[in-house]
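All protein chains but one are shown at their positions in the complex.
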């Protein structure tokens, strides 16, 4: 009986202690961030969305290789010799047309591993987190600014140049081969002579 | 269709104001079925917690799907889980909405390539209304997803109801499934 | 016509109160938890939140599970609401307003509220769901058990008051005569009634299944207890009834122990309108304490709940009853 | 299995009923499914069914073929204590490469790990309270957790899955106000623990619900190879930070709290709970010491080639996460990882559940699952 009464007493006491704590909180101001009206400032380097300054991209594909998820897809075409693509803001010369630069943000895992390898700092995380969509396909971001016509044009040109190069290479190789054959035959001759 | 019908088809005052009242009620009281699956569930909890406070928007959790209006699919959906999600969705009462939270439920996310046991996007089994990107999305991003959903609801009409891919099927005996 | 208005007034009152109480609960819980609670719907502090909720619940699809017992499933919420609505008819809201001033008021009220148990079991069994059934079983056991200490503590009041008519009980508590300044409320008339009140309060918390006795719908164990299968407005009615029930029992407590509509300042600030305000304030105070407790405490386990009832509350209430009777005989 | 209301006599004769908790149930902490056989409300048998969150981590670790790329995936094993998962993995790879990391990095890792431990325990305690019906302590815990996340976000740029540690060091520089932020948190957090104790730990209802429930004797715990608070709650003083120190944990003074059966039997739910609360205090001590000793300047990364190549060999490295012993078993080939197995504490600790929940009530089962503090990502990987 004494036990029960003692127990009841501790129960009451602890309940009132607890209610005291909650009452204190009831009178305290709340900690809530009123989101659409107020926003927290994101710390520098917050990882929320990938963005590419396509002007600065040199098409080295280092980010694509660093990505563990493979959500970056880059296709490049080598610029023909007659075109000068200029330089990036960091001073690196650009040698490739970036025909495709797609980042699928619906796959991205926001690990930030594509950012450090970039030599021109053109890919970066921007503090923008409000981009939910009704359609999943809208989460595929296309950064390449080339129009479809331009892409085909560039591709054709590059192919042509490539063919030209191949041809030249082949020719050179043939020449080299001929030379080599010449040399070996000469050497053989020498050997046999020796 | 008569002339009068045509005239008032889009701008029937009574229907429009009723419609807006009903839409207002629906969008103001989105109770969510907490479908916490993985990492995003923790952020979902954080959103419901004091610092971001879902309740400001009238969004509260319900543990029974019957009373929920919106299902937040928060996390990786695996093949083992897919049928359960479908089933829980069927148990929700119309009008019902789905928010896909985070990369995993959007499209399989980080696990889309070699994840043999991961469903590549929850939209393969249930229709999704809003996709919230992030891995996991910040609480603010989830709230923004809700604002997007509210926008969508306020544009709904009584005359042409929202298209849903699935008919509401026969009810299940139990909310939690038995093998 | 006048009768109709007279009858619908409490209905409006109950629905209005329930909407307000749900909003209040959300606000109180939010501020206890350092949050804000509903803020956006309707403007000022989300005042329209519960109205929107109800409007939405009306629009929701009404699902009746295939294997459910249809009639019972459909009627359970209405039985619940009807019972708590009917019980309000004997509550004296003010000196000028009471549904029916019958002289077995307390008895009637206790009889009608036991219908609540019935409707919960109806809903739980008809759902054909295991969680519902478990919740229903818990509810039945809990409500039936806690009926005993409730009735015992009510009986102790009746011994002091000497009437079953709630209007009479309220009337006898007006004035400030005890020790010259305390109001004539029953709780001050007999020291053992304080114990009776504590037992009464614990029991009504259990009867309206609130934390720490909210086992029937304990979310973490039974999903949503007996309401698991209910959707739409049917569930909404359950919700309304729950809050109405809370108010009903709080008001009963106010009548029995704290003077009903009697003003705490004697004849000052009294009269029918003030009486109503005092009465509602007293009721809402209890409701607030219940909310405050809910957001502070964890819940008991089902066997502990029974243990508290049968090993502590019931014996104590019996002994207390005897002591009250003795006190009444001596003084 | 017959529906409960079935009029068949067989269903009436059969006294037991099988209910399913989960995979989506409010108290299963994720997607755990428990097949519970109950007799009335008494649990006669529990069969955990896991795998609802099996995300193929091990397959990924093999397929990526690069040690660095695995790090973000380790985050997602146990997303509540992501930094510990990274730390274990990174230490394992460093051991394989026989790499020493700079002093400053070690201190930083320890501070972050202890902050993360507090955050994780706060979540564990909060959800445990939630399972028992106490909603408010859960939110108070979250407020404090949010303060830690703010510090971690400033450091790493992410709130939950950090990907901040890398083989050989840290991904980024340490922000300048890190030390002051952390000090501020440490001083503000101490009183909050007391408040939590007032609200929950000493609450008599809470004690009634947890004491003498789910008792796990020490021998059983060892035989099941339990670890972390689960083992310490049973009265075994075993903490890898003390008993098998890794990183620089041997430089700090701290106690290993163990369950003493203050409210009931040694190894009950309350003991497991209180071990977590006391561990938070110990973590604060470690953070304070580390902040005092941390060198102010220095490298944050050892020179590691972009593509890490190791010798052939294998390591098993274990670290103490908030939930217990996390082991990484790495078999390495010259080209990259051949097999990586993560031995997660949640997986092992959960396997004890059937053994300790016999004869409990349904409500107790909820308490027991809560006191184990599993994270389903860790169970299923």
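Order of writing sets the chain letters: A, B, C and D. Residues in each chain are counted from 1.
Keep in mind that, in the parts below, a residue touches a chain if its C-beta (ideal position, glycine included) is under 8 Å from a C-beta of that chain, and two chains touch if they have at least 3 such contacts.
FYI, contacts and distances are computed from a predicted model.
Going by its UniProt record, the hidden chain of the complex is named "NADH-quinone oxidoreductase subunit C" among "Amino acid/amide ABC transporter membrane protein 2 (HAAT family)", "Ribose import ATP-binding protein RbsA", "NADH-quinone oxidoreductase subunit C" or "Phosphate transport system permease protein PstA".
Partner chains of the missing chain, restricted to those shown and counted over the full complex, are B, D. Across D:56, D:82 or D:290, the single residue that touches the chain missing here is D:56. Residue D:315 is the one among D:68, D:110, D:315 or D:374 that touches the chain missing from this view. Remark: the residues of chain D touching the chain excluded from display are 50-51, 54, 56, 58-59, 62, 95-98, 220, 222-225, 236, 238, 243-244, 310-316, 318, 325, 327, 329-332, 339, 341, 343, 347-348, 351, 355, 380-381.
Residues of chain B in contact with the chain left out of this view: 79-80, 82-83, 107-108, 112, 116-117, 119-121, 124-125.
Criterion: only the chains that are shown with their structure count from here on.
When the interfaces A-D and B-C are ranked by how many C-beta pairs touch across them, B-C comes first. Farthest chain from chain B (centres taken as the mean of C-alpha atoms): C. Averaging Cα coordinates per chain places chain B and chain C 35 Å apart.
Between the CA-based centres of chain B and chain D the separation comes to 31 Å, rounded to the whole angstrom.
Counting partners per residue, chain D has 3, 25-26, 72-73, 136, 139-140, 143, 161, 199-200, 203, 205 as the residues that reach two or more other chains. Counting only residues that touch two or more partner chains, chain C has 30, 32-36, 39, 67, 128-131, 219, 223, 295-297. Contact residues of chain C toward chain A in the complex are 28, 30-36, 39, 292-293, 295-297, 311-312. Those residues of chain B lying in contact with chain A across their complex are 50-53, 56, 103, 106-110, 112-113, 121, 123, 128-135, 137-141, 143-145, 147-148, 152. On chain A, the positions that touch chain C within their shared complex are 4, 8, 15, 18-19, 21-23, 25-26, 28-32, 34.
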